[in-house]
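Missing here: one protein chain of the complex. Every other protein chain is in place.
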Amino acid sequence: MKQNTGKRCPSRPAILFLLAALILASCAPKAAEPTPQPSGAAAPAGDVYAGLNLIVPNKYDPPIDMTSVTTVNATVKFLNGDDIHNNIWTRTYRDVLGINLKYQWVVDGSMYEQKLGLSVNSGEIPDMFVVGPSQLLAYQEAGLLADLTSIYAAEASKNTRFILDQDPVALKSATINGKLWGIPLTDGSVTSASVLWVRQDWLDKLNIPAPKTMADVLEISRRFTEDDPDGNGVDDTIGLAATKGIWGAIAGLQGFFNGYHAYPGIWFDQGGKLVYGSVQPEMRSALLALQDMYAKGQLDREFGVKDINQVTETIAKGKCGMEFGVWWNPYHPLNLSQQNDPEAYWAAYPIPSIDDTPARSQYSSAIGSFLVVRAGYEHPEALIRMVNFWTDNIVLTQDDNIRRIFLGDINAPDVVLYKYTPVVLWAPNGTIETGRKVREALAKHDPSGLDLDAQWRYRIIQAYFEQGVKEAWVEVATNGPNGSVPILEGVLGDRGMFNRFYGTPTPAMAAKMPTLETMEAEMITKVIMGEPIEKFDQFVEEWYRLGGTEIVDEVNLWYSKNK
Amino acid sequence: MLQRKKFSNEIPLYLMLAPAVVLVLIYSYAPMVGLVMGFQRVLPGKGIFGSPWVGLENFKFVFEMPTIFQVVWNTIRIAGLKAIAGVAVPVTVALMLNNVTSHAFKRTVQTVIYLPHFLSWIIMAGILLDILSPSEGIVNRALGLLGIRPIFFLGDDRIFPWTMVVTEVWKSFGFGTIVYLAALTDIDPTLYEAAVVDGASRWQQTRYITLPGISGTIIMLSTLSLGNILNAGFDQIFNLYSPLVYRTGDIIDTLVYRTGILNNQYGIATAVGLLKSVVSLLLIGIAYKLAAKWADYRIF
Amino acid sequence: MNPRIYKLPFFENLLNLTVLALLAALCLFPILHILALSFSSAAAAASGRVAVWPVEFTLQSYQFVLDNPAFGKSFIISLLRVLVGTPVNMILTILVAYPLSRPRDKFRARDFFAWFFIITVLFSGGLIPWYMVIRQTGLIDKFWALILPGAVPVFNVILLANSFRTIPKELEEAAAMDGAGHWTVLFKVLLPLSLPVLATVTLFVAVAHWNSWFDGLILMNSPDKYPLQSYLQTVVVNPDPRMLTERDLDLLKIISNRTTRAAQIFIAMIPILMVYPFLQRYFTSGIKLGSVKG
Partner (left out) sequence: MAKKSVQALMRPSHLPLILLGAAMTVYGLTMALVGSWFSNQAMRGLITAGAYRARMAAFDAAAGIVAGLLFCALFIWCAVSARGGVRVAFAIGAVASLAPVLSARAEELLFSRLGLPTMNAGSVLAGAVTTLLFALPMVILFILLASGPGIPAGCRWLSLLSIFIVLATAFFPIYVTVLAFLIKPGDPAVGRMIEVSSQVIKLRYILPGLSFLLLAGISARFARRGPAA
């Protein structure tokens, strides 16, 4: 008996184990395979809209025709069998709104303005299209655009007004001579404000306290340069990232200047008049500080020739531990530094100040383009109806089905459906609100009630804190508590400096500003690289002489009408 | 009668030209009507027939640009340096190659040096930014080994024009080399034999036989490049310059691009283009006269 | 063949060879760099660790490129463009070069036509009129828009015309005696004698077609009709950092991916690298014949 059990027993658990292992092995890869679900969204139109409760007050019957033009970048992907001329958006406009939208041409985003210029100048004007501010002005002057004032008043839905009024300057920037000529494509303005990004792991390693003032920033820059924060024993790190463009969303120096209460490139109110930030005396001390940093090797010796991709490389290599940039920098390029060094963690700080007055982060209106209608098009109100469809049903929705069908399936993140239509108006405060919801859920430790997008952000942050997945830091550093998004709320409050000029460019501006901006970039680069600060005074003088005076007058004339 | 016969003899020639002439009339001459935009304030949608005339306003604007003369000088300087280097380097390399005994080696070198000619400046620019970087670039590392301090090839406005010249030569000297090599093969070998008999040294042979033998080609190619003196290489400079080097590196074409095309100021862009065309036409005319005189070269 | 009368002394020869080899290496470097990048991992490329040898070898970039239908489509359009455009260009080049190579007394309008063509190189009306004309002729968004507007390559015409003139008059005269007309002279006498220069011009024309990008970008109405270099241009452009918003993130990520960029650039170079060695042996004589008037 005993012998028997002794012989039989050893094999039973072993066999069971083997069996289990086999089963595990056979189902593991299957489970890991992405399910072919996303293609479901491309299914024939018929029932796509079933049960969606779309708000469409009036449909064109019979359908009307509308020509347009649009952009498709090389990165845009389509669901099975769809293309830019036939996709969920063109089908929806046709089947739901009764608008047959036909694109006359489609071009890569980088060529849009050029192609539109060619097209319009050769007399080929689409019924509805997107323009930039200077084109809005030029085309309006040339009488090519339809006046939308009364149509907007009559047709715009409550939600459309809500979105467009959320940004106080949105409609104003599309208004010329008291009339509305286009529907501004809204987005978050405050999201273009800079925050200070610092390698927190380096701060901890070198035992440096968090930056509270610009003096701290300078000290961090010095220590990051001199104290070998990456610990490789080679003097190969720099304090602060900068690019040849000087300004920008990634490694832009405007945040640094803001710390000195200088606001390059924007217009702000000083005693009831608008002044241009780049020629104000506050620029001096910031320039001197940067000059000193450059002389001490804390800036990239070659920043004057490095474009954004090369600075990205410096950051990815872990050679740089501090930059001024916008809230989403962790998604790119800071994530690359963590990919090369799993320990890397960048933390966001509000722009510190050089003195007791809190620094204000500068930002400009996000409105860079407008939907316009050709003068003489029979159905100008069709544009407003398309906008209404977007604002009533899509952008504010909490319905995940609607998001999946019209914006993109979360399971197929590379297929971004809204890129197929030019009518895309984001809620100006969307980023901030999503962030706030995520943080509230985190505090309660309860993600229920969040929409899928916010819920996913919640999960990622959870994975960081509860599973130690360090790649998840990008979400922690942005939407997490103490991330960059909460800082933006402050910027929206009293820690921001809004560019008060948001109109279409004035004539002198259109003609002279490019030269002046070139001069400015040249001056700043050279002063930082060691030329005497008098160069700045010279620049100010020249700036006024070569058209600046004229521009200031025109801008203030505009300001007096648009206060 | 003779005239008639002569003409009928020429009919096939006209037939041959016909398709090309039609295409050129349509696609090159018809658009030239657009040159009138140089004298208009171009309004969108109005085109060249509806825009108002402004006389020489656009030209006035161009000459009032604060940097215009500096830019013209930069253009001439860079193009001139390129023309000189574009002769000297290929001639030298051709002479060196001519001394190589191994056929395989010669062939390989010839093939390889011609290759960069086929790469676009967009690709070349990416590579140059890499290898010319003061701290990490291979070039400056090599200089460092020789004890030379890093040189800021693309960011120092005293060096930038030279960098442009050298990189242009890098990209195109293979082409020139092949031309001169061809000219070298034309030299009558008996000349050398005679020289050897006379006891001429190698340098004397080079000085008195080789160089005169290819001088026609040299003069011809250099005078031809005179016509290109206002083309300093848009693709190259546009991809490599930065505000740091505008003082010496900004050329006519880049200026036009920035102030004209980027801001949709078609009138001004046309005005600058027209000025450039006229000056180029003059220069080319002179160049061909010179070429005809010195090298007995005529394009037609 | 070569006027190589003397031999260099050993040391000088060695120096000579070394310098030449270095020059060759200098010219080969960019291609090797691109090749190495395309086989390296994205992280290695982003941190600048790649020179001429792949770091963290991977075929991922190629897989990405080959999985991308747009790339393949553009590649085919470019091939087609070369296959159709080169013959069109060559036929017109030959047909124009022949009359222009006739002596002035045989073709009295020669100088007029010569300047007729040269003027087009110097003057252009600019983008808008050019675009309008192409639109008026109904070519916008058509494949032929890539072929017809540039169908007469003037520089190549000059090259070929000059080469025709180097051919001994006696041959033509002999043919003319036998009653041969212009067409016969051109096709039976001149062309067979001009093979090297034809090969050279063919390569120039083909490469020009393969490398041009701007016309595709402007004249085609949708990206799926772009030739390869136009497509590449949209992939390799650098975005304006001042205009970047969070909506451009996906674009930014792709653009910063140097390895896939390198892979696409390299694949785009392959046809040239393949054709070049075969035509290369004609260059020496081809270029010489075209450029020097005998």
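For clarity, chains are labelled A, B and C in written order, and residue numbers in each chain start from 1.
Heads up, the rule we're going with is that a contact is a pair of C-beta atoms (placed from the backbone, for glycine too) under 8 Å apart; a residue touches a chain by one contact, two chains touch by 3 or more.
All of these numbers come straight from a predicted model, not from anything done at the bench.
Between the chain not shown and the residues A:86, A:270, A:401 or A:482, the one that touches is A:482. Taking the complete complex into account, A:201 is the one of A:108, A:127 or A:201 that touches the chain left out.
Across A:213, A:339 or A:518, the residue that sits in touch with the chain not pictured is A:339.
By the touch definition given at the top, subunit A reaches the unshown chain through residues 2-3, 5-7, 9-10, 13-14, 16-17, 20, 24, 28, 32, 34, 200-201, 203-204, 210, 338-343, 345, 347, 410-411, 413, 439, 442-443, 445, 447, 452, 455-456, 459-473, 476-477, 480-483.
The rule we apply is simple: only the chains that are shown with their structure count from here on.
Mean C-alpha position of subunit A lies 42 Å from that of subunit B.
Counting partner chains per residue, subunit B shows two or more touched chains at residues 42, 47, 261, 266.
Counting partners per residue, subunit C has 48, 127-128, 132, 233 as the residues that reach two or more other chains. Of all residues in subunit C, only 1-8, 13, 16-17, 19-21, 23-24, 26-31, 33-34, 48, 51, 92, 95-96, 98-100, 102, 106-111, 113-114, 116-118, 120, 122-130, 132-134, 137, 148-152, 158, 161-162, 181-183, 186, 207, 211, 229, 233, 236, 265, 269, 272, 276-277, 280, 283-285, 287-288, 291-293 touch subunit B in the complex they form. In the complex of the two chains, the subunit A residues touching subunit B come out as 113-114, 117, 120-123, 125, 134-135, 138-139, 141-144, 244, 301-302, 304-305, 310, 510-511, 514-515, 518, 521-522, 525-526, 529, 546.
Subunit C contributes residues 43, 46-48, 70, 127-128, 131-132, 135, 141, 217-218, 221-224, 231, 233-235, 237-239, 241-247, 249-256, 258 to its touches with subunit A in the complex.
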